[in-house]
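The block that comes next holds subunit A.
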Amino acid sequence: MVPSITRRRRRELVIAAVLLAVLIVLPLPIHDVYTRNLFIITLLFAGLAQAWNILGGYCGQISLGHSLYFGIGAYVSTLMFVNGHIPPPVGMIAGGLVAAAGALLVGWPVFRLSGHYYAIATVVVQEIGYLLALNWDLIGGASGVFIPFRGESWLNLQFRTDKLPYFYVALGFAAVTWAVAWWLEGARLGFSWRAVKDDVVAARSLGVRVFRSKMAAAALSGFFTGVGGAIFAQYVGYIDPDSILSGQLAILIALPAVLGGVGTLWGPFLGAAVLIPLREVSSSYLGASGNGFDLMLYGILIMAVALLRPQGLASLGAVFRRNANGAP
Partner candidate 1 sequence: MTIETLLQVAVSGLLMGLIYALVAAGLSLIFGLMDVVNFAHGELMMVAMYAAFTLWQMSGLDPFILLPIVAALMFGLGVAIYRLLIARALSVRFNRGMVQIFVTFGLAIFIRGFMQFVYGGEFRSITGTWLANRTANIYGVYLPLPQVAASLVCLLAFAGLLAIGRTEFGRALEATREDREAVALIGIDRDRIFALGWGLGAATVGVAGVMLAGFYYISPNVGANFALIAYVTVALGGFGSMLGALAAGLLIGEVEAITAQLLEPSLKQVGMFAIYLAVLMFRPRGLFGKL
Partner candidate 2 sequence: MLRIEGLNASYRGLKALQGVSLNVKKGQIVAVVGANGAGKTTLLKSVAGLVTTEGSIVFDGQDLRRLKAHMISRAGIGLVPEGRRLFPRLSVEDNLRLGAYAIAGPDRFKPLELVFSLFPRLQERLAQRAETLSGGEQQMLAIGRALMTQPRLLMLDEPSQGIMPKLVDDIFRAIQRIRDLGLTVLLVEQRLAEALEIADYAYVLQTGRVVMSGKAAEIAADSAVRRAYLGL
């Protein structure tokens, strides 16, 4: 039993390394800005979905309010850069830490709730954060924060028209979240989460400190979501509550993980790779007609995947593998 698990884990590491290598060279021959943008957004959401997966998937706490941590990360790093001239790579970490702190603060009362009560409470907390940001003039209020262009440099994480650096930042972000998830799958913490997810009472009897283990998941998940928010802010160059603290965004963070496979290592990536390009391309080429086709398509896709592949797209992989190798 145990050796087969480690063999599987090693194989996953090898797959990831190969994938990473491919992704590193992939954008080089593609010069089209739109396609590169698509890659960046997809990777960013792959990382965000993986971050969500830590809490929502492995630990089983379906948060529909993750844009709160995204927004916190974005605001902290942006305000540090705009007002304090602190370079975004530093602001990113700071934003992640504040977001993690926020996640702990939210988790403390909210983890007492379960099931749908929990999910709705996360929406409410996110909505409160949104309303406060909208009314808090010190952080720009409704007008948002404009990030001035301070010259092309890695330190500022600003590039005039070049998309390649952002691509590697997003790739790095996604890779790190994947690595963390991979590590967690083998770590003690990961086991206790799965125990919590399956059966809280049983987990408790096994000596898992349920509350503490949920808090750890929230902090990790919040941290990486915050980092993602900071990257996003620097990439877009402008933040306002509507675009980075909305409920819609919270769903979009969770959706790839759900479609791809909750609590799986590859699910969030797979979900993002399918969902984000589909969403972007359909809204680019169908949305301009204004007749709602893109929304209908998007809605049907979500329903279809949820019903036809309830265990997520990642399960398709298992089917392939079983057929190819004759072993699960």
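The candidate set was assembled so that all candidates are chains of the complex that A comes from, given by their letters.
Following the convention adopted for this analysis, contacts are C-beta pairs under 8 Å (C-beta built on N, C-alpha and C of every residue); 3 or more make two chains touch, one makes a residue touch a chain; residues count from 1.
What you see is a predicted model, and the numbers here were worked out from it, not measured in a lab.
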Candidate from 1 or 2 that touches subunit A, complex-wide: 1
Subunit A to candidate 1 touching residues, read off their complex: 62, 109, 112-117, 119-121, 123-125, 127-128, 131-132, 134-135, 247, 251, 255, 258-259, 262, 290-304, 306-307, 310-312
